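Excluded from the complex is one protein chain; the other protein chains are retained at their positions.
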Amino acid sequence: MSAPLAALGLFGDAIDVIFHAREGRAGGAQVGGLSDFGAMAWTHLKVVLASVGLASLIALPLGLVLGHLRRGGLLAVTVSNVGRAVPSLALIAVFIAFLGVGFGNVTLALALLAIPPILTNTYVGVTQVDRDVIDAAKGQGLTGAQIVREIELPLALPLIFGGLRTSVVNVIATATIAPVAGVVTLGDPIFSQAVYGDAGKLAAAIVVALMAIVAEVGLGAAQRAVTPRPLRGTPGITRRARFLPTLRKGAATS
Amino acid sequence: MTRTTKPDDGGPTATPAASLRFDAVQKRYPGNARPTIESLSIEVPAGEICVLVGPSGCGKTTAMRMVNRLIEPTAGQILIDGRPNTERAPADLRREIGYVIQQTGLFPHRTIAQNVATVPKLLGWSTDRIAARTTELLELVGLDPEFADRYPAQLSGGQRQRVGVARALAVDPPLMLMDEPFGAIDPITRERLQNEFLRLQAQVRRTIVFVTHDIDEAIKMGDRIAVMRPGGRLAQYATPAELLLSPADEFVEQFVGADRALKRLALGRVRDLELEEPTRVRYGDPVAGVREALRRAEVPYPLVIDADGRPLAWLDDDDLHGERIADGIGSEVAVVDRDDILRDAFSDVLQHRVQYAAVTDHRGVVIGILSADAVARELAPPGPAPVQPAEAHHGTGA
Partner (left out) sequence: MSLVLAQSGGFVRDRSAGASGQDACVARDGVCPSWIAENFDRYVEPLQRHVLLTVVALVIGFTISFALALLAHRRRWLVTPIVQLTGILYTIPSLALFFLLLPLTGRGFLTAEIALVSYTLLIIFRNVITGLDGVPADAVDAARGMGLTDRQVLWKVEIPLALPEIAAGLRIAATTTVGLATLAFFAGAGGLGDPIYADLTFKSNVLVAGGLCVLLAVVLDLLVLLAQRLLTPWTRAATA
């Protein structure tokens, strides 16, 4: 009986830490409160935007070009597989060990994590565009660059947004371990538990989780917004029927 | 064109074919104002092919799928050998009804042998019996037994459709349902599969419900044809000949096509027609005698034959000069077999300079002459039909 009650108490305490500063456990400086958490959240957000931005600068053009040429499919798939297999903690650790700590290095490490989903989705999105459409565009005299800009990019947008969404959510999660590299994100209360205590640790977890869910939902809405209405299906389920045209016989027709 | 119902004469089939009756069958879907099938009553005698044909939306596939209860009717019943098909559990019922569909429905993850063995395995046959039956069936549909261990993806469309037919025949079902079985195949392979299937059916004599939207296929495959119109109403149920000779109404007439007279040619065979007698001559015969014989002849050209009575050439007036007929002169003869389909024979006649064809027997000996006139007489209403139209609803069931 007591465990759930205590738990509730701790959650309540955690929420309190977010809004009201209190004396650190080690004594001395005030910790917690909106300004403290706000600063950490802002740093968190900055590192996320910087790394996803950097990843997009690399992965988007690369995916568009490879997809347009319909080459390097193996590369795109391999990058995404290897990317998943490398543990984020190990990646950050390698960066600290070899390059040292700091905002730039953390951004670089997180960008590496963010590249695979964006690259793979952009590539797949572009290659999925109906070849007949491309053919018709060529027939009307569009140049390669125009085809990418006018046709392939717009049609690939839903998948590109899907990749961005995955990357952003991943990076928000992983940026939590940035404090080990000297960047004070929302992970700080977790790593400086001696200062923040259990309530502060839990509070950080809550804020990070909320931030991830908001990003997921917001970018999900954006993804739906850029998806032409007829292509919207069950969220999260690939519309296989579009790629494997099997005749599903309606019961009422013959 | 007389594929009458014969009793099983010791062919490879053991179970007798079943008779099938649709009794005021109706199908409505909730939310649809009009019924998919209004009221369908037809009877299929055992061992015959009944083709359901009509434009899309006429309910022909729905009608077929109600036989094995993939769809349940809203009203009415379907009787197999006089017993309602609702008497048995759907799965049990379906195991005894062969099922062939347009996309073949072969299981991509199973070998050809495993595909064919699907229903025998469900019925718990022994491994030996299944293996023996599989080999027999592949032979029956004209597939090399080496295909047994391949997967469907390794076969051509035509081969896959043969496997589909073999799989449906696996337990020798008294009744078979075929939904546009040759619909997704190129025209040449399609024609060959149709012919093979008719030959096969002559052996196995199953009762078959065959769905198609192609009237030509219906005429070719059907012992009886049920023409359905949109909204699931039966427009006419008749033999192919009767359908072509006397369409019940304007819809059927249009559906059958403006060339229905020509289509009837597909039903008849050369032997059904009255043939004319040729003036048979040989190289070296005296010209005077030939001229004399021609005066009494129906066909104005003498036909040169060889020592065994096989046709060599037509002669015309220009060839009949001098003392005797010179060796090797004359024009090419169209030769048709007495068992050829009239349409093919007629086409042959039209492609030659002399609009007559020599009709031969199986040894190649001339037995008569087919003229374009005779074909025209055959088609002219109200001339005699190539076959006696059968009654639409006669009940010669098993």
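A and B are the chain letters, set down in written order, and residue numbers restart from 1 in every chain.
Definition applied: contacts are C-beta pairs under 8 Å (C-beta built on N, C-alpha and C of every residue); 3 or more make two chains touch, one makes a residue touch a chain.
Everything numeric in this text was worked out from a predicted model, so none of it was measured.
Peer 1: Quick one: say which of B:Y99, B:F197, B:Y301 or B:W314 touches the chain that got left out.
Peer 2: Only one of B:Y99, B:F197, B:Y301 or B:W314 touches the chain omitted from view, namely B:Y99.
Peer 1: Of the residues listed, A:L75, A:A93, A:L108 or A:I147, which one is in contact with the missing chain?
Peer 2: With A:L75, A:A93, A:L108 or A:I147 as choices, the missing chain is touched by A:A93.
Peer 1: For the chain left out of this view, which of B:L122, B:A266, B:V299 or B:V335 touches it?
Peer 2: Among B:L122, B:A266, B:V299 or B:V335, only B:L122 touches the chain that is not shown.
Peer 1: One chain is left out of this view; which of B:A113, B:L155 or B:M228 touches it in the full complex?
Peer 2: Considering all chains, including the one not shown, the answer is B:L155.
Peer 1: Which residues does chain B use to touch the chain missing from this display?
Peer 2: Residues 68, 70, 90-97, 99, 101-110, 118-119, 122, 150-151, 153-156, 164, 167-168, 177 of chain B touch the chain that is not shown.
Peer 1: To test your reading of the contact rule: which positions on chain A touch the chain that is missing from view?
Peer 2: So the residues of chain A touching the unseen chain are 3-4, 6-7, 10-11, 81-82, 84-91, 93-94, 96-98, 169, 172-174, 176-177, 180, 187, 190-191, 193-194, 198, 201-202, 204-206, 208-209, 212-213, 216, 234-238, 240-241, 244, 246-249.
Throughout what follows, only the chains that are shown with their structure count from here on.
Peer 1: In whole angstrom, how far does the Cα centroid of chain A sit from the Cα centroid of chain B?
Peer 2: Comparing mean C-alpha positions, chain B is 63 Å from chain A.
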